[in-house]
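All protein chains of the complex are present and in place, except for one that has been dropped.
After this line comes chain A, so read on.
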Amino acid sequence: MTESVLSIKNLTKRFGRQTAVDGVSFHIEPGERAALIGHNGAGKTTLIKSILGFLTPEEGSISVLGNAPGSNAARRSVAYLPEAVAFQKALTGVEILTFFSRLKGEDPKTVPGLLEKVGLSEAGRRRVGTYSKGMRQRLGLAQALIGEPSLVLLDEPTSGLDPVSRQDFYMLVEEVAARGAAVLLSSHALSEVEAKTDRVLIMAHGKLVADDTLASLRRAARLPIRLRVQGADVAADEIAARLGGMRVNCRSVEIFCDADEKLAHLAAISALGSLVEDVEVTLPSLDDVYRHFTGVDAKKGS
């Protein structure tokens, strides 16, 4: 068995009476891309800061390649991008990356290559004060790619990036993971990390409520599929009576069913013949899956 890059056991961190991280346990293996998803205040940043050794947890343990968080050995193998960082405006991108290369004991010769990777080769000689929000974010990413870290922690790395930059970013993540590094990145939306990460960790109110691949989470959530049947005429009542669905207006009926009942329902609908004009099938969205796990259900109203 390979040694986990990051292993967290029963981690609990409180601020006064508030529990920001509540009994969280998970492992991340080399080459794995894990997404940490959660609402505002779920405890993502607190968890990441604990992994860096900035916060001392009340309970539980963290090990980074077998080392204590914040120890010299751990810091040498971890790269980090904070969620809000404002570099000195008077300095240029090249100067900032050179500085962090030297702090990490890496050769500053790699700086131009890093800038090119994040698409800042031309802006590199300009002051950071002149950068756009996305450019500053990409400079931060370049900083996290210095050297060959074994664990890369990215706190909301794609905030402020346009869709194309976002895609470029996930390609960089893939590259880093292909080299054998473990990547843990936080985000608010499950839909954003679809097909971009190997694993999804969902946090809600400090607790880890899900930890699996997206496909398994979808299956586990067992969310109903929605079939919306539109009648050819003002016949919603009749359709509803024959199919057992719910009438939403004078022409349409909605039916909720599990994935394995879908075909049976569709067969029943087509048996109605000319009574039906159209059928719309909606799979549960990732937002629905996310809501299912975090318990922020519209029904519960919380």
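As a working rule, contacts are C-beta pairs under 8 Å (C-beta built on N, C-alpha and C of every residue); 3 or more make two chains touch, one makes a residue touch a chain; residues count from 1.
Here is the rule we use: contacts and distances are computed from a predicted model.
Enquirer: One chain is missing here; what is its name in UniProt, given the choices "Energy-coupling factor transport system substrate-specific component", "Sarcosine oxidase subunit beta", "ABC transporter permease subunit" or "Fe-S cluster assembly ATPase SufC"?
Expert: Record says "ABC transporter permease subunit".
Enquirer: For the chain left out of this view, which of A:F87, A:Y131, A:F169 or A:Y290 touches it?
Expert: Reading the full complex, the residue touching the unseen chain is A:F87.
Enquirer: Which of these touches the unseen chain: A:Q143, A:T158, A:S186 or A:S252?
Expert: A:Q143
Enquirer: Pick from A:K9, A:R76 or A:R166: which residue touches the chain that isn't shown?
Expert: Checking the options A:K9, A:R76 or A:R166, the one contacting the hidden chain is A:R76.
Enquirer: Quickly run down the residues of chain A that touch the omitted chain.
Expert: The missing chain touches chain A at positions 49, 52, 54-55, 72, 75-76, 78, 80, 82, 84-88, 90-91, 95, 99-100, 102-105, 143.
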